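Here the complex is missing one protein chain, while the rest keep their positions.
Right after this comes subunit A.
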């Protein structure tokens, strides 16, 4: 049995971070104790506040400490288009890389019956209500092109069709700077099927 000293508890607790195993956890613990106690204390304070204070946005389900996230609360966004993503991190990625200025909806996963993840776990009932209540003209699906992702996309497309909302999905194909030779067959076939006029 390992001794349950405070140090061991700290190392153990650090292992909940992704990619941090026993060795890294020990290194981080010793670093904080030896060189950066102030940083460690600040981390603890912010972490505690964040874990209790951050909730899901009532409209788009991304993380926020308010009822509505910054994007949903903003008056400058185009309320007619809604981009559906799987994770909150993807909202950030799209915000940084594109000029999309509409609203978002964060699913938090994909439809996966074998994992017991159904429509309600992804807030799709909530999304359907939003389609009813708000004047959304277009839904843009930015969902990963896996089998579960396409099930999710089709489910949403069916919901949107019932409400008469236009649905598009982001293009799938050859990555920039990629070489065709090294592409997998499925992606290449999709890229071919989705070719566009120049």
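Keep in mind that, in the parts below, contacts are C-beta pairs under 8 Å (C-beta built on N, C-alpha and C of every residue); 3 or more make two chains touch, one makes a residue touch a chain; residues count from 1.
Here is the rule we use: contacts and distances are computed from a predicted model.
A.B. asks: Given the options "NADH-quinone oxidoreductase", "PqqA peptide cyclase", "Potassium-transporting ATPase KdpC subunit" or "DNA repair protein RecO", say which is the protein name UniProt records for the missing chain.
C.D. replies: "DNA repair protein RecO"
A.B. asks: Which one touches the absent chain: A:32, A:72, A:91 or A:111?
C.D. replies: Result: among the candidates, A:111 touches the missing chain.
A.B. asks: If you put the missing chain back, which residues of subunit A would it touch?
C.D. replies: 18-19, 111, 113-116, 118-120, 146-147, 150-151, 154-155, 158, 182-187, 189
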